[in-house]
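With one protein chain withheld, the remaining protein chains of the complex are depicted in position.
Presenting subunit A:
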Amino acid sequence: MNSEERPKDNLISRRRVLGLGVGLGTAAALTLAGCGGDDDTPAASGDGGKTYTGPKVDLNLWNGFTGGDGDIFKKLVDQFNTEHQNIKVGVATYRWEDYYAKLPGAVSSGNGPDIAVMHMDQLATFAARQIIQPLDDVASALELTEADFAATVWNGGIYKDKRYGIPLDMHPLGFYYRTDLMEQAGLDPAKPPTNRQEFEAALTALKAKNIQGFWMSPFQFTGGMAGYSLVHQFGGSLFNRDTTQAVYNSPEAVEAVTWCVDLVKNGHSPANVGQDADYVAFKAGKSAFNWNGIWQINDLKKSPDVKWGVAPLPQIGSKQAAWANSHNFTIVQQKRGADANKTAAAKVFINWLSEHSLDWAAGGQVPARKEVRDSSGFQQLTEVGKLAPELDYAAFPPALPGVGDVITTFYTAFNEAVLGKKDPKKAMDDGVAKANQLLADNAKKYGA
């Protein structure tokens, strides 16, 4: 494992920058202190996150890691706190839904955190609403470039030519399969289907043995995310290139959704699958396949009697694609004026955690940082590692303020199609009409 080398590298680089950094850091802190925290232009302070040598500061960090990932995150933070005598990071955890609703109010009343963890598709909204601040200096000071990350993840953090998020990880949709059920159907569990032909053949073989192959959920989690992946696989997209129009009623997109609907029509999936029922059925051995988030790996590991494997999504359409999202670190704007020391310390923390994201990978996420993915330590995390290749073709939502509401129209249309309420084409057309209204409305509102 590289871990023997990596801390040494860190040590060297830290020592090297310490010589440089003390001078630079103090100078920057002094200059900024002189400015008295000008909050109209919250930007560069310190040396961008290499070191922090100022007085002891307390930082607050908010996240939504309510599952097993939360424990791992806290352990990492504890480690950081012991290694850094002059920085103390305190963590508060909320459910993601509450978190995104709570954060703006907290920030505008001056009670917000210093660092906030955020999904990639939220960055643009929160940047446009001036809740988080640009981080370009962190990226340049730490010499982080696209090469250190997967391009898709790295570019997702940019809004209006400025970087607002440093990616921590990415969590794609994966293909889970029951090895025991595959064996029963005479399929080789060592070779899960990788393309349309193999996938459909496997479903047919399972059906012949009276085993339910798939549960096509009509809800965003996880059917809608499967549909989203397939739209991209078939060569479609949710939006046009400059995200001014929704285009998920294109022939490619409709073909993708029709494929999902046909799974139900052809009896490869039961009709009217409820929320979470697809995953419950998979765990109970009532479904051979399930397309679900990478976060289920740790949950499945808790049930030793479930015989399962995980692989990248099979390529059903003309190219590979998979829905994915990413957790990003952001620095929050402070209504009462930025504290240069806190901002500098926050950047040190973000850089440190990004470098230590291998431990985070044990929480069931693919680290965003390339050097961590290439380390032998990561290679040993077999299940998570199996989904790492998806990083190259992951389909992230675009950086657009208010995009969440617009994407919801796709999930609603998908729901109507899979439940047989509307013909796929009609459902997508109706959805696109509403999406375009919302896009125009958002453009007016955010002045995009």
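Note that contacts are C-beta pairs under 8 Å (C-beta built on N, C-alpha and C of every residue); 3 or more make two chains touch, one makes a residue touch a chain; residues count from 1.
Heads up, the rule we're going with is that contacts and distances are computed from a predicted model.
S.K.: Between "Cytochrome C oxidase subunit I", "N-methylhydantoinase B", "succinate dehydrogenase" or "Glycerol-3-phosphate ABC transporter permease", which matches the UniProt record of the unshown chain?
M.R.: So the chain that does not appear here would be "Glycerol-3-phosphate ABC transporter permease", according to UniProt.
S.K.: For the chain left off this view, which of A:79, A:179, A:258 or A:275 is in contact with it?
M.R.: Hidden-chain contact among the options goes to A:275.
S.K.: Given that one chain is not shown, which residue among A:218, A:293, A:364 or A:397 touches it?
M.R.: Final answer for the missing-chain contact: A:218.
S.K.: Need a quick check: the contact residues on subunit A for the chain that isn't drawn.
M.R.: Interface residues of subunit A facing the absent chain: 101, 104-105, 107-108, 129-131, 215, 218-219, 270-275, 277, 280-281, 284, 286, 402, 404-405, 412-413, 415-416, 419, 421-422, 434, 437-438, 440-441, 445.
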